[in-house]
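FYI, not all chains are in this one, though none of them got moved.
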Amino acid sequence: MSKQLRVGMVGYAFMGAAHSQAWRTVNHAFDLPLSARMQAVSGRSAQAVAAAATRLGWAEHTTDWRSLITRDDIDLIDICSPGDTHFEIALAALAAGKHVLCEKPLANTVAEAREMAAAAEAARTTGVVAMCGFNYRRVPAVTLMREMVAAGRIGDVRHIRANYLQDWIVDPWFPLVWRLRKEVAGSGALGDIGAHIVDLTQHVTGQSITTVSALTETFVKRRPLPGSDELGDVTVDDAALFLARLSGGAIATYEATRFATGRKNGLRVELNGSLGTLAFDFERMNELEFYDATKPAAERGFTRILVTEPEHPYMTAWWPAGHPIGYEHTFTHQARDLIEAISTGQHPAPSFTDALQVQLVLDAVSRSAETCSWTTVEQPEEKS
Amino acid sequence: MSKQLRVGMVGYAFMGAAHSQAWRTVNHAFDLPLSARMQAVSGRSAQAVAAAATRLGWAEHTTDWRSLITRDDIDLIDICSPGDTHFEIALAALAAGKHVLCEKPLANTVAEAREMAAAAEAARTTGVVAMCGFNYRRVPAVTLMREMVAAGRIGDVRHIRANYLQDWIVDPWFPLVWRLRKEVAGSGALGDIGAHIVDLTQHVTGQSITTVSALTETFVKRRPLPGSDELGDVTVDDAALFLARLSGGAIATYEATRFATGRKNGLRVELNGSLGTLAFDFERMNELEFYDATKPAAERGFTRILVTEPEHPYMTAWWPAGHPIGYEHTFTHQARDLIEAISTGQHPAPSFTDALQVQLVLDAVSRSAETCSWTTVEQPEEKS
């Protein structure tokens, strides 16, 4: 094949497994100018990272992420570790001239995100590429949604109704894992899953959130410490709800929660426009609902588009019509777009500046919830 | 208001209640040349028919159905009694110059049905009108389905997939009611619910069933006699399945059963044509699914038409868009069409001859199941 893109990955848990599947698959699904090579993975525990390297298919492993950055035979650093590590790793990688793929949220604070975005913009001038991993943009049905909005198929977007509903901590005896601790995770449902619907809705509509009114809630305030009988304080939100106004005149409701019993990964977005409506639910990720108000009245209705046709985004790489794809394919599509971008020296979307803008929205949401007041979202100076 | 149509109804059980609701409602929903008057109801038990008259809103009651026919102040005989009574009542009514609405199945045998059809054709020449009560034709979504097929929206119909699924006798201790006795009911699932999908599919496609291969089954062969500990023989089919070829080249599967656990009134029809597909399920009777293969590939899919718009059949009579109607409305629509027909002296569809044709199909199905062979359906000489 072609020239290689040698990857070093930091972290090997849920996101690490998903990224590994993508790197392993991308060149078999797509015809690309660079061939991904899974060079090395790093992690804190020597034993665990060795096992992960074998299981996930990385050629080498290390407990020192810095060693990945100093090696000459690694071209891209793929950051899959918790949010409180992103800042240091990403800055070091960019400084070393490595391309960077960083999982969302970009950082745990606006200050960090701002510095990372500045570093990425500076690196861009030298052909170094940085991308933030909002993988849901690459669900074919979501990409199609964006294309249809851009093509004017639903006219002016007036309403956005965005939920991200999970239920994995409804049980009050579920332990106090790192995702429930503010110092590691930054926030709870808001940053973990709320970030996705903030990014996704802005991405598909082309409108930015300008002002918000929010509330957050922690339903279960103390939980058992992992492997212990003792209880500790939950320091993040279980749920975050907010109203928003957007730059193009749309109004919106957002809801991110880990307490929607029975909803497992219910990322749902509905857009009502002047000419139609589009609706998506990740639990049925191969489908997109479309209402076309320009059709004759007697035949109007919501059309369930099965997004598995060769005419649909990314789908020529996969199976015949009617054969669903899964969650992991979103990461493979992300890897594809990143490889294309690297080969041309273009920043792929979402850039670190895009991710900073999401962080600014989340920050405004947090402040709004704290102050019980409408809060204006600061916009980054330049958004790609 | 206008001239009256004075109705005498025979029978007051399930169908009697549904027809009563229709006669009571029809002139308030539709602007019609005749005003229905609920003159009298007849039934075998003096006490029960008196109570029914009060409950259902009939002005008078009697235990002698013949008295309804001899009265001058009754214009239409509405036959809602079991199938083994239809023949005698309908012939007497037609002979007396009364209009007749007869519930399906028209009769329990082909011979009876043939005679009734002949009598109805004869009466037609004197302005007397006869109609058989296949109410599902008057579900707005079904009427729309027929209109869309007729307009060529799905091209040539190639496949028919018709099920009528119920589950009310899955429990082996459910008693041996009259519907499970051949001498009263004629047949089981076949005549009771299979008749509906035979009529409906022929009606919406405009094609006639020409040949069938069938099997029938009685899963529970003995059941408790009503109000008794003793068991009696079930003498009708619990389920009837058949393959069919139709006059226009379509091929079909039909299935009528009372043993589809969880399916309560699952009358489902799907038509696959050369240009599209239409699908209907009575449990969601306000919806029609439409696939239009002539649309751009990326936007194709099944459109769930909510059949509650003023542009839809019968719906100007009811509520604003999005407000569902129910089962009983099909009888009100039937009453409306019957009144329109009487006022113009036209036989309304389905005529008795149409119903005879359904009976001939059911007869071919029964014989096919008995002989385990493909069986040709006799066609009536003239079908309206």
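In this document, chain identifiers A and B correspond to the written order of the chains, with residue numbering beginning at 1 in each.
Here is the rule we use: a residue touches a chain if its C-beta (ideal position, glycine included) is under 8 Å from a C-beta of that chain, and two chains touch if they have at least 3 such contacts.
What you see is a predicted model, and the numbers here were worked out from it, not measured in a lab.
Peer 1: All chains share one sequence and 2 are in place; how many are there in total?
Peer 2: The whole assembly in this structure file has 4 copies of the sequence.
Basically, only the chains that are shown with their structure count from here on.
Peer 1: Report, in whole Å, the distance between the mean C-alpha point of subunit A and the mean C-alpha point of subunit B.
Peer 2: 55
Peer 1: Name, in rising order, each residue of subunit B that touches subunit A in their complex.
Peer 2: On the subunit B side, the touching residues are 144, 148, 290, 292, 296-306, 309-312.
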